[in-house]
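Pasting in a structure now, in structure tokens, and then I'll have a few things to ask.
The complex appears here without one of its protein chains, the remainder shown in place.
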Amino acid sequence: MSAHKDQQFGSDNYAGMCPEVMQAIGNANQHHVGSYGADDVTQAACDKIREFFDTDCEVFFVFNGTAANALALSSLCQSYNSVICQRQAHVDVDECGAPEFFTPGIKLISATGINGKLRPEDIDRLADVETDNFHGHKPGALTLTQATECGTVYTPDEIKALTNCARKFGLHTHMDGARFANAVTSLDCSPADITWKAGVDVLSLGGTKNGLGLGEAVVFFKPELAKDFEWRCKQAGQLCSKMRVLSSQWIGILDGNVWRKNAQHANAMAQRLADGISAATKTSLNYPVEANAVFVDLSEEVTQQLHAKGWHFYQFPGAGSRLMCAWDTLPSTVDSFLFDLKSCLKTDSTNNE
Amino acid sequence: MSAHKDQQFGSDNYAGMCPEVMQAIGNANQHHVGSYGADDVTQAACDKIREFFDTDCEVFFVFNGTAANALALSSLCQSYNSVICQRQAHVDVDECGAPEFFTPGIKLISATGINGKLRPEDIDRLADVETDNFHGHKPGALTLTQATECGTVYTPDEIKALTNCARKFGLHTHMDGARFANAVTSLDCSPADITWKAGVDVLSLGGTKNGLGLGEAVVFFKPELAKDFEWRCKQAGQLCSKMRVLSSQWIGILDGNVWRKNAQHANAMAQRLADGISAATKTSLNYPVEANAVFVDLSEEVTQQLHAKGWHFYQFPGAGSRLMCAWDTLPSTVDSFLFDLKSCLKTDSTNNE
Amino acid sequence: MSAHKDQQFGSDNYAGMCPEVMQAIGNANQHHVGSYGADDVTQAACDKIREFFDTDCEVFFVFNGTAANALALSSLCQSYNSVICQRQAHVDVDECGAPEFFTPGIKLISATGINGKLRPEDIDRLADVETDNFHGHKPGALTLTQATECGTVYTPDEIKALTNCARKFGLHTHMDGARFANAVTSLDCSPADITWKAGVDVLSLGGTKNGLGLGEAVVFFKPELAKDFEWRCKQAGQLCSKMRVLSSQWIGILDGNVWRKNAQHANAMAQRLADGISAATKTSLNYPVEANAVFVDLSEEVTQQLHAKGWHFYQFPGAGSRLMCAWDTLPSTVDSFLFDLKSCLKTDSTNNE
Partner (left out) sequence: MSAHKDQQFGSDNYAGMCPEVMQAIGNANQHHVGSYGADDVTQAACDKIREFFDTDCEVFFVFNGTAANALALSSLCQSYNSVICQRQAHVDVDECGAPEFFTPGIKLISATGINGKLRPEDIDRLADVETDNFHGHKPGALTLTQATECGTVYTPDEIKALTNCARKFGLHTHMDGARFANAVTSLDCSPADITWKAGVDVLSLGGTKNGLGLGEAVVFFKPELAKDFEWRCKQAGQLCSKMRVLSSQWIGILDGNVWRKNAQHANAMAQRLADGISAATKTSLNYPVEANAVFVDLSEEVTQQLHAKGWHFYQFPGAGSRLMCAWDTLPSTVDSFLFDLKSCLKTDSTNNE
């Protein structure tokens, strides 16, 4: 119980696998089958993802999001290209340089935007370099994070505006969808609406934060960009030999729309948390709560007291405390946190107006 | 049933997870816990591996063997180093250049040796370059495969002789232990006997072929070589967020010596297969059968007939047909194959003497 | 004449070789000699550089400054390290990612500092990361530019303070000395005072801007950091076969202190230019003029008129117009520019107060 509480809100990958995923792994764990993806389960999982996006995309399963992003970008960039991202983007600040390691020489360039979201004018500014200035990088790709690192969500129109802008400069477009399901359910749109229909070329489709044990999919909406992608995966140590162990998990969340249930629940818990925090504190939240994250400025005193009570969450530079909800966060856990928060705020010496 | 037979003997990663591994994943899949290895299950798995090797080694869990090898070598080599390996070594011929991708600039140099095993004189020849010849590579590491790609096994003394020779030239020593458990049980020695006690610096400890769903461990017997290895893992997309999903699997095979049971069984099935083939054919096997692989020259006619009957196996250039047994290969499957083989041989038009 | 004027002030590498360098090449261009540095001229040039620094340093000749910087950093960094630099540093903004290309995975992180110079507090802020946060980079090196991109110069004490701070965090220290001679003569100190005596581990010693046709030297004050550096040079395509063609040029500027004469002249011309501009314009210069560069804000109208008159110079983002003097800039050219500037300012419609 205490261990359970301990780790709540720290990250959405503190949660385990959802039961449907465990079940799917068990179902697939039968007999001898071909390795490296040459099996029926993997074929079925790819088909389900194509169905999910309602288009004939190319699908590859890799082990984690860092690899998905880095490999996707390697198929879009030459060594002298730059990649435009939002300042807090996971690819730039939380992957220990995986993109630059997988594609030696590239540089990530960033803008802050608003609420964790890039704006067309940001791209205009970053991409508009002299086309023959070989002393700097040549912009090659745009990467958007959906839902963003700030727990906000790009609308289909916002994505279209950004990818149109990117295309104007000849950039390929990538989406880091570590929390893609959270964005889809938040927008109540179709997966297609915020990907290929909005001009996205390649997607890192997140599974881990949506209830998988591990695994992300790289989804190419422009098949020509997927050329020889198996080789890239293999060379980067990202080709699973017993592939069904990865691919079956996707069947677990795609069958019966478990992905939606999981994401909706996480989003709802974040909303419940946000509402409670807003009611309890006098300050507003740092970003609109559109997915499964809540960012709020808490005094150091309150933070320490909450940590002492066993609650776990991180400070993000310039963004405050991040409270993250998972597919399995209980309403009672949220309420218990809010109860403790109120109690801490009451005695907060720094909170007297 | 036919699907089952279909895929037998093709590879030891055609098998699924053993039940103890499934159980261990399920046990670990509770509550929220810290990510990236900051959890009790992972801690316990590391401790069990240290106990397995009877020494205080550094342990890191990665997703697959290609990554384990490439990351281990990256910690041993500078860009201008060469790595000495046996000609058929997985690192050189079956990893699409992962070592060269993870450590840009290195070169793998190889010798054939005998029965898939390098000899000290091979190292003497390959490592003995002029020490100031900067036009070529500077030998930096030796990598041995145990059990070898040919299904043979290095004895402790053979390993000692090779690592002594390597040390003479200032080389670090790595062991690719994709089938390490098969080697240990074949030799009836301790894991320590063929690693740190025999002069091995770093080991890629194989899990997948021993009954895991996925996952290998990189084990450093010289802690100074493990410096900052978490950064390397993270940067290479090899740091699992829900680490317990990987690490718990190791508990599944280490508890109760399941690793030994699985490996012994696979080796025994290979022996049963080998004995049957030797009895049935007039030619000898291509290599001594010391682990879970059998290599034999079959005529094209026989090969095609066996394939037609639903048996699956590959040709290896210069090594003949490889028949691989797994932790779950049934004696009856072996016997059924032998029955079909004998029947094919009887009618083999190319086999008449 | 017009072509001559045309290109003045654009860059200090618009100038040719100084006559002493041409002479030295001619002197060395005799007979057959050993290649790749195994010749007497190269030996003599190395010795002269050791004499120049008054210490037993390791010296390597490479083709240009981008390579010198990237190779030097490759000997200081692992793939997961970050390099701290000033925001406008050549390594970060003008080398198309050479450091990241030569050492795949590293990231450059920067602070603005004051007048193009980093301050200890900048390092404190950038280097002070959690030592076990493997999601980000691990700071590995500090690189300082001397003279800076803004035409300012670090004093020996400033460098000491910065390298002390770097050492506190375990960082190696590199100096990009593309305009090292300009800094030495500006400070009227010894080369040792601003390098090894001030805590610098490795220096990219600039030749091209000091009168060479091409070539920079990488100078290691800590010999252990130079380990196997010939291999790095060779592998990176930076080992000159007819090495004397490069090395002899260094004899040309080191003999008779031509380096000092060239740098002093360039600095003096920049001062003459700065004084004239200050007198002519009502605005102050953008940075103290301590080496051979002058940065000033000119109105677009004035800029265009000067360009139309044949003067060549560039705009630097946030730093204004850069006017760069070379070893061979004539006083009369400076005066001619000032004459034109005054004439343009007189009619500048945007300059009326």
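The first chain written gets the first letter, and so on, giving A, B and C; residue counts start at 1 in each chain.
We adopt the following convention: contacts are C-beta pairs under 8 Å (C-beta built on N, C-alpha and C of every residue); 3 or more make two chains touch, one makes a residue touch a chain.
Because the structure is predicted, anything quoted here is derived from the model rather than measured.
Checked against the full complex, the one of C:T42, C:T66 or C:Q305 touching the unshown chain is C:T66. Touch with the chain that is not drawn comes from one residue among C:C240, C:I277 or C:L341, which is C:C240.
Of the listed residues A:Q235, A:Q264 or A:T281, the one in contact with the hidden chain in the full complex is A:Q235. As for the chain not pictured, it touches chain B at residues 79-80, 93-98, 100-101, 104-107, 134-137. Although one chain is not displayed, its contacts with chain A can still be listed: residues 36, 74, 78-80, 104-105, 132, 134-135, 137-138, 228, 230-235, 239.
With the whole complex as reference, residues 3-4, 6-8, 10-11, 13-17, 22, 25-26, 28-35, 62-67, 70-71, 95-98, 101-102, 104, 208, 213-214, 231, 234-242, 244-246, 326, 328 of chain C touch the missing chain.
To be clear about the criterion, only the chains that are shown with their structure count from here on.
Of all chains displayed, A has the C-alpha centre closest to the centre of the whole protein C-alpha set. Chain A and chain B have Cα centroids lying 34 Å from one another.
Look at where the CA atoms of chain B average out and do the same for chain C: the two points lie 51 Å apart. Those residues of chain B in touch with two or more other chains are numbered 104, 231, 234-235, 239.
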